[in-house]
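For this view, one protein chain was removed and the others were kept in their places.
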Amino acid sequence: MQRKPALGSQGWANRLAALTPQMVLLPTLIAALVYVVIFSLWTLWISVSQSTLLPNMAYGGFGEYASLWKSKRWIVSYQNLFLFGALYVSGSIFFGTLLAILIDQRVRYESVWRTIFLYPLAVSFIVTGTVWRWIFHPQTGVELALQDLGWIAAKFDWITDRDMAIYVVVFTGIWHASGFAMALILAGLRSVDGDLVKAAQIDGASMPRIYRKVVLPTIWPIFVAVTVVLLQFAIKTYDLVVALTQGGPGVSTTVPAIVVYDLMFQRGQIAQGAAAAVMILVALALVLVPYALWSGWRARKEARSHG
Amino acid sequence: MADATTHQEFDPLATGSRSKQRRSRAIVYTLLVVFALIYISPLLIILTNAFRPLEEIVREGFISMPNSMSFGYWVEAWSTFCIGGTCEGVSRYFSNTLLMTVPATILSTAFGVVNGYALSKWRFKGDMWVFGLITLGVFLPAQMTLLPWAFVLGKLGLSNSIAGLVLVHTVQGISFTTLFCRNYFVSVPDDLIKAARIDGAGFWRIFRRIMLPLSPPILIVCVIWQFTGIWNEFLFGTVFTSGANQPITSAIVAFSGSGTGERHYNVEAASVIFAALPPLFIYVIGGKYFVRGLTSGAVK
């Protein structure tokens, strides 16, 4: 049998063309490698180096971690992180769910309501914090307005109260994020099979009961996703506190990100600042790694059940 | 999924007796109005105070009906207000931020679209690792990168420059845009790519003729996300730049956070509005598509 020449192995041009996708990704891959891996290891190394005001890359041990955890300011900031994180996430989800359910009632001008509740997301934490500080501050905000209305004894000074200031941060955070939670949860509500609700109605369930027992439980993966995203925001929170309270009064509203900035760029304790940054990464990993494992497990399970 | 936010099959309130229905509807609207007032009030408060004379604000506070109005504070805020020693108003910082945001948004979106296309439609060995590495950038806290960035920017001669911030935001933004675009393109049928390859099209022709025309929804999401994110960013701006090169967020903190000296609340309010306006504008124009894209990505 006669054999004709093979097609397609025409050397360089074709082989190069086959590598186009990899070539295209190369710049991003290098950037990501530097940004994610090298920068992280770099900061990790700084945290155990002898750096103070200037970087000194000689190994200095884990002393900076120890002193970090001895500092009262850091412990307060880490406690604040837990308190703020818990209240901010649960509050945003609670109000987000409430708003989503309200809008889900076939209200008129739905897009107007949605825009109103979601616009804070487009406003920076700096602007948000600045405006709410003016509103909360006793000399400019609510307290003064109430006094002007004739209630001379009115008192509303949470923002200058060491014990209450953190709740001002929580409130402002919820104001900023609940619209985001609402948008995702509303999309989830709309994805619920309408027949499910009809079936529940025929079973005689009241509307609140239908939401509580039928609709919300079916969209629980969305709640998990929203929780993880918001927790992530909470751990990284920085700008909001800077603009709202600057961590004060005293250190009562300090969060870890503020401590990192101060140590690195105000106090010239680079190594300890890096150690604090690593602790933020650890907190994030505590949230994200279980989530990644869980969603990976879920995806595999789903793939298996779909054959 | 695309129309999930505009479509509804059933009316939850259309059950029970007529009077009960009316009562539930009243409750729903009352709650909506109450919440809407809470959400809108900061916007209204700051807007009115940008028109009020200073002594009126100092006397009556921010929450009060204005007695007299003037547009002058806006002009002052824009062009002559003194921030950190220079008296050029926020216009300078506004243009700093614009010069930072626009290139970084365009660059990171462009890279993201091509990356997302390559990762979703041209599978190769190890592609999941590449994708995983790029997405890790989404979660990495900025604090972990501050010192290395400061060093790298210094070496590149980009310290205290807008170009440096463009670089930082582009590198960080690519993680987001790649994630968004890859997840979007995954839903484009692979058969289209196969058909085009059989038709004789290569990587770039398929991108130009088939993927790009399908991309507007995700392009909008990327642009809105990147634009608002970079415009509103504070930490990088405050760490890597100083003085006249700072973005507008840092400028606002510089004048409003100091807590000492004479306060110009009306001018500050106008400045804050200038800082908030561009992302709000973008959001009002494209918000609908943004929510759609956001939900389709997050619900997945």
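Residue numbering begins at 1 within each chain, and the chains themselves are lettered A and B in the order written.
Heads up, the rule we're going with is that a contact is a pair of C-beta atoms (placed from the backbone, for glycine too) under 8 Å apart; a residue touches a chain by one contact, two chains touch by 3 or more.
The rule we apply is simple: contacts and distances are computed from a predicted model.
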From "Heme exporter protein B", "Sn-glycerol-3-phosphate ABC transporter ATP-binding protein UgpC", "L-lactate dehydrogenase complex protein LldF" or "Fused response regulator/phosphatase", the hidden chain's UniProt protein name: "Sn-glycerol-3-phosphate ABC transporter ATP-binding protein UgpC"
Where the missing chain touches chain B, by residue: 189, 191-192, 194-202, 205, 209-210, 213-214
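The definition used in the following text is that only the chains that are shown with their structure count from here on.
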Centroid spacing, where centroids are CA-atom means, of chain A and chain B in whole angstrom: 15
Chain B residues within the chain A interface of the complex: 1, 4-13, 15, 24-25, 28-29, 31-32, 35-36, 38-43, 45-46, 49, 57, 60-64, 111, 114-115, 118-119, 122, 124, 130, 133-134, 136-137, 139-149, 151, 171-172, 174-175, 178, 202-204, 228, 231-235, 239, 249, 252-253, 256-257, 259, 265, 268, 272, 275-276, 279-280, 282-284, 287-288, 291, 294-295, 298-299
Contact footprint of chain B on chain A as seen in their complex: 17, 20-22, 24-25, 27-29, 31-33, 35-40, 42-43, 46, 55, 95, 98-99, 102-107, 110-111, 113-128, 130-135, 139-142, 144-145, 148, 175, 179, 183-184, 186-188, 190-191, 194, 197-198, 201, 207, 210, 222, 225-226, 229, 232, 235-236, 238-239, 242-243, 246, 257, 260-261, 264-265, 270, 273-274, 276-278, 280-281, 284, 288
